[in-house]
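The complex appears here without one of its protein chains, the remainder shown in place.
Chains here go by letter, A, B and C, matching the order in which they are written, and residues are numbered from 1 within each.
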Amino acid sequence: MKFERYGIGIAKGLSVTIRHLLRRPITTQYPEQRLNPSRRTRGNELIWDKDKCTGCGTCAKACHIGAIHISTSTNQVDNKYEVQKYEVDTGYCIFCGLCVEACPFEALFLSYDYECARYRRNDLLHDKEKMVETPERKVSGYFYPKRAAKLPKQSLLVDNDRGKRHER
Amino acid sequence: MTLALSGKDIAGKIEKKFPGCVVESAAESLLVKGESLLEIAAYLKNTPGLDFDYLTAVSGVDYLDCFEVVYHLTSLKNNHSLVLKARCYDRANPVLPSVVGLWRTADFQEREIYDLLGISFEGHPNLKRIALWEGFEGHPLRKDFL
Amino acid sequence: METTKTKEIVINTEPFVVNFGPAHPSTHGVFRMRMTLDGEVIMDMEPVFGYLHRGLEKLAEERTYTSCIPLTDRLDYLAPMSNNLAYCLAVEKLAGIAVPERAEYIRVIIAELQRIASHLCAVGFFLNDCGAFMTPVLYMLRERERILDLFDMVCGQRLTYNYMRVGGVSQDIPEEFIPALKKFLKEMPGWLDEYERLLKDNEILLARAKGVGILPRDLAINIGASGPVLRASGVRWDIRRADPYSIYDRFEFDIPVGTAGDCYDRYRVRVEEMRQSLRILRQAIKDLPRGEVRSEVPHLIRPPIGEAYGHLEGPRGELGFYLVSDGSIAPYRFHVRAPTFINLTALADMMRGWKIADAILIFGSIDICMGEVDR
Partner (left out) sequence: MAMQMLPPNWPGNFWAHWAIFAVVILVFVLLMVMFFIWLERRAMAVMQARLGPNRAGPFGLFQPAADALKILIKEDIIPARSDKLVHWLAPVVAFVPAVLVFAVVPFWGGALLADLNIGILYVVAISSVTIVGIFMAGWSSNNKYSTLGAMRQVASVVSYEIPVVLSLVGVILLAGSLSMQQIVAAQDIPFILLQPLGFLLFFTGALAEINRAPFDLTEADSELVAGYMTEYSGMKFGLFFLAEYAEALAISAIVTTVFLGGWRGPLLPPWLWFVGKVVIVFFVIVWIRTTVPRLRIDQLMALAWKFLLPLALLNLLITAAEILFWPAVSLWVLIPINFAVMIVLVLLWSRLFKLGWGKVEV
C-alpha cells in the first residue's frame, strides 16, 4: 500500500456514505406498502377462459414442464369437444408464459396476482373451477396489450424521488 | 466480421503437410483423422497466416455410430475462424488425443466431455469427472443413456 | 524441503488443506476451492464444482426449439437476456430466419441494459469481497433494480425473462418503456460517478487489488478467457466489434482494455464498459424504428439438418451455443460455451502464491455465475 494520495480516496468515499444519511432510503415496507407490479406480470397462477377454450391442447404441448393436464371428450349433441379436465400444477409451472403465447383462441392468461404461497402442495394444483377469472384474480396483460392498458401503471424506481441523488 | 475460413482451403494446406489426414472437408468444417489431430492442431496454431491462437469451444456430439468432437478455432490476430472436427468410432472405449498442451482452454472442456460423453483424451493431465461425482455410472449425454 | 540455510531458524511448518465452500459466503454460489495453504499463502488450489449441475444440455435435447429458451434463462441467472439472445442467434443461424429491424434494435437495447445490470452486480460483489461491507453492493443493486423494473415492464418477470424469441422478441416494448429508459439514461452517469467517488481511488482498494491476480496476456489467450477478463489483460477483443452480430456494426463505442491484467483492471474495465453500454443505448433509442417485432416463424421450428455456432459478447464473456439439428423439432445436440466455466481454467494460476484474502478477491474479479459453470 502506498499513500501516494494521502488518504484523499478514503475521504472521498467517506463523503459519499455520509451524504446518504440525508437521502431517503428506497426500501418499500412490503406488506404495508405495495408497489404496482408490471402490467405484464407473469403472476403465479394461470387463468383460463372456459367459454373460449376448445380443448385443442396446444397449451399442454407448448408446456415443456408438463404442468398442464387436459383431457377432452366429444359432446355428441353440439358436435364439439368439451374440456373434461383442465389442471395446472403451479408447483411445477415455471411461469415462462409459452402456453399463453401458444393459445390460438385467447383462452389462457397469466394472473396479475403474485402472492400465491400455499401451505400444502395439493393447494398448488389448480383445476377448472379455481382457474376462472374473478375480480380478485385479475388477468395480467402478458401477451394481451389491450388488457394491459386497463391495469394500473407500474410503479418504477426511476420515477421515484426516494433515494435520489441531490443534483450537484 | 470474423471470417469463417473454408474447410476446403485449409484441407488443401493440411493435405500438403500431412497427406491422408483429412477425412472430409466442407465449406464450414474440416474433419480430420483422430490420430493426427494433435499434429494438425499444432500446425493450425503455429503456422503464420493461420495463427489459431484461441480455442473458442470444444463440443462433443454423439452420433450413435460415432462420437464427434468439434473444435471451434479462432485467430485473434487475423480475426478468422475454423471448425475442426475429429471422430472416434469405438463406442466402448473412445479415445482422442488431448489438445490441452496447445490450448489450455481445453482443460475443463475435455474433462466435461469425458464426464458426459465418455471420450477419453490421451495426454490430458487431470482427466476426471467434473460435473458429476466419481463413481457415477454411465455418461449422461450419450444418446443411449436413459 | 532440505535447503536449510546457515544461521536461519527453520520452523517446521506443514501445509494444510482448507475447503472453501461449497457453502461459503463469498463463493458466489455453490463452488468449492480446495486450497492447500502454507499459513496464509496459497500453495495450490483445485476448483471443484458440479453441485448445481442440472443436465441442461440433456434436458434441451427433448424440448422444442422454442421451449429451450426458458432453459437458457437458468444458465447465467444474472444475465438471462444475453443467454436468450445468444440462443436465438444460434437458432436463427441454424434455420436461416431473418429478424425484423425493430426487433434488432429492441434486442440491442435489452442486451446492453442487461450488460449494465450484470456488471453492476459483478462490480458490487467484487468490492464486497474486498471487504467494503455491503455498501457498494447495495448501491449497485439499487441501480440494478431500476433496470429490473424496465425488464419487468417489458416481459413481466424480474429474473427469468424468457423474452427473446427465434425471429424477434416475444412482444413489443410498451409505450412507457422509452420515457422510463430515457430517465434512466439521464440518471445513470451520475450514479456511476458516485460509485467512482466511493471506492475508485480508495488507497486500501488500490493496495488490495492492484497487481494482484495478474493474468498475463498470452496466458489469457491460451486459457480461452473472454469478456472483461480477457480485455483487462490487454487484448482488444470484443465480439460486438470483431464479429458484429445483430446490428452492432451500426453503433459507435469503444472497447476499454486494461494494461496489467490484475483485479483492479478487471474492475475498471467493467465500469468503463457500463459507460460504453450507456453510449450504445443512447444511439439505439435515437434510431429505434417502428414496425414488426417478430418475423413469421412456425410454432414448431424444424431447422434443416446441420449445425451452427452462434455467439455473442455476454457480460461475462463469449457466450456461445453450438446446436446440431437432425431436422426434427428438438435440437439433437445443445452445447453451451459458458464463458465463466472457461474463465475458471485460469483461476489456480492466478491464485498461486497469493494469500487467502487475495484468493477471494481474484475469484470475485473473474465474476462467476455458478448456474452457468455447472449447467
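Note that in this section a residue touches a chain if its C-beta (ideal position, glycine included) is under 8 Å from a C-beta of that chain, and two chains touch if they have at least 3 such contacts.
Only a predicted model underlies this, so the values are computations on that prediction, with no experimental measurement involved.
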item	value
Chain not shown, its touching partners among those shown	A, C
Listed residues C:98, C:207 or C:305, member touching the removed chain	C:207
Chain not shown, touching residues in chain C	16, 18, 24-26, 38, 40-44, 127-135, 138-139, 142, 198-199, 202, 204-205, 207-208, 211-212, 352-360
Contacts of chain A with the absent chain, listed as residue ranges	1-4, 6, 10, 13-14, 16-18, 20-21, 23, 25-27, 29, 163
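Keep this in mind: only the chains that are shown with their structure count from here on.
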item	value
Computed distance of Cα centres, chain C from chain A, in Å	26
Rounded Å distance between chain A and chain B, as computed from the means of their C-alpha atoms	44
For chain A, residues contacting two or more additional chains	none
Chain B - residues contacting chain C, complex	1-2, 29, 53-57, 59-62, 70, 72, 76, 79, 83, 103-105, 107-109, 112, 116, 129-133, 140-141
Residue numbers on chain C that touch chain A, as the complex places them	63-64, 66-67, 69-70, 73, 135, 142, 145-146, 149-150, 152-157, 160, 162, 170-172, 174, 176, 180, 183-184, 187, 190-191, 194, 197-207, 299
Complex interface listing, chain C residues touching chain B	49-50, 53, 55, 57-58, 219, 221-224, 235, 237, 239, 242-244, 307, 309, 311, 318, 320, 322, 324, 332-333, 335, 337, 341-342, 344-346, 374-375
